[in-house]
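Every protein chain of the complex appears in place save one, which is left out.
Order of writing sets the labels: A and B. Residues in every chain begin at 1.
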Amino acid sequence: MERIVIAGFGGQGVLSLGQLLVYAAMYENQYATWLPSYGPEMRGGTANCSVVIDAEKPVASPIIATSDTLIAMNKPSLDKFQMSVKSGGLIVINSSLITDKCANTAAKAVYVDANRIAHENGNNKASNLVILGAYIRHSGLFPKEVILSTIEKVYASKPQFIPSNKACFEAGFALD
Amino acid sequence: MTTVFEKTSFLTDAPFHYCPGCTHGIAHRIVAESLEEIGAEGRCVGVAPVGCAVFAYNYFNCDMQEAAHGRAPAVATGIKLVNPDNIVFAYQGDGDLASIGMAEIVHAATRGVNITVIFINNAIYGMTGGQMAPTTLLGQKSTTCPSGRSAQVNGYPVRMCEMLATLDGPSYIARCSLADVKNVRQAKRAVLKAFQNQKEGKGFSFVELLSTCPTNWHMSPVQALEYVKNEMTAQYPLGVFKEI
Partner (left out) sequence: MTMEERRLMKGNEAIAEAAIRGGCRFYAGYPITPQNEIPEYMSWRLPQVGGRFIQAESEIAAINMVYGAAGAGARAMTSSSSPGISLKQEGISYICGAELPCVIINMVRSGPGLGGIQPAQSDYFQTVKGGGHGDYRMLVYSPCSVQECVDLLYDAYDKAEKYRLPVMILGDGMLGQIMEAVTLPVMKDPSTFPKKPWATDGTGVGQGRRIINSLYIVPDELEAMNKKLQKIYDDMCANEVMCESYLTDDAEIVITAYGTVARIAKSAVDMLREKGIRAGLLRPITLYPFPKAEFQKVIGNDSVKELVATELSMGQYVEDVRLVAGGKKPVKFYGRSGGNVMSPDDIAAFVEKEVQL
């Protein structure tokens, strides 16, 4: 079971990043839940979602107290959620917007200059896919090909975004 | 023997429960005759209100629904949307329509939903025993304004036709009186027109009928008719307020 908290500003693709993971799980016949924060705090403020993926059995609690992974797209999100990551867990940090170092030393921190990489790969809005690439590489949650085909299926109605989205994902995946 | 007059087939044989001198009976007959004349038999649903006309479902010879207080236009909207070919009408009093059901009537009207609403305005809550209605005249006594309605204390009587006529939705809005034969004939023409409008798909139509309540007005039936003719008609002028 993998419990992931994804958090950032509204507009950073936080919710859609979580949905991509749940789509991938569905296509792989795994079980998954996606639970967003909702309400006024979404308007120009922080957005976050909780994703739980289980390869074997239906997900019980969609609520995450202790996470296996945190994806922090901005500083308030890192501050708020990093201490809830379990010992030995993973914290993926968007270093384009977060200059702090991770304070949870029991977890593994991965720093990704996501905004710059997204820009270089032709899609300023796809920093979330760069982060996704880095996360998939470090977690091994799904094979790379599963995410690539998920991007194709999910963006089938907006085919113009598929090449740059895939490029951003690949660029994040290629980082050490 | 020759038949010179027959009751309309759109009224059942159930005897009316209305008080002596009440004009609900006349209003019922006008509505029923109009429904018969436009050929609504077998394709009609009426909605009865809460108030004196609550038992209207016993009198009209068609499918009927009894609505919660003030909600008849919403109920009629639901009925009409499910079967748009049916003739659907709501029959409401002044407390039902102009007080507790003000939101429902205004929105049914502005939506222009193709139903017909018959509004019985007798300026009093009859069923509950003569309390002040939204249409009670200034100075008129009721059990909740025992020294007469005062603008300062109770606010002003509301004119529904004038208000609804400001909306784009309605196709026909008229006010008539049931005070004498001439006016009853005029009322019949208006109600018939309202139902014809619905049949022709023109949209929301509304007829207000100035009516009596001798019991709660503490008047004889004749005095009550005079009160409609003189006092009520002064506050609520007769006429067609909208017609398209």
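By definition in this document, a residue touches a chain if its C-beta (ideal position, glycine included) is under 8 Å from a C-beta of that chain, and two chains touch if they have at least 3 such contacts.
Everything numeric in this text was worked out from a predicted model, so none of it was measured.
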Of B:I38, B:A76, B:L192 or B:V228, the residue in touch with the unshown chain: B:A76
Contacting the left-out chain in the complete assembly, out of A:T33, A:S77 or A:N121: A:T33
Absent-chain interface as seen on chain B, which is shown: 12, 41-45, 47, 54, 57-58, 61-68, 71, 74-83, 85-87, 103-104, 106-107
Where the unshown chain meets chain A, residue by residue: 19, 22-23, 25-26, 31-36, 38-40, 58-66
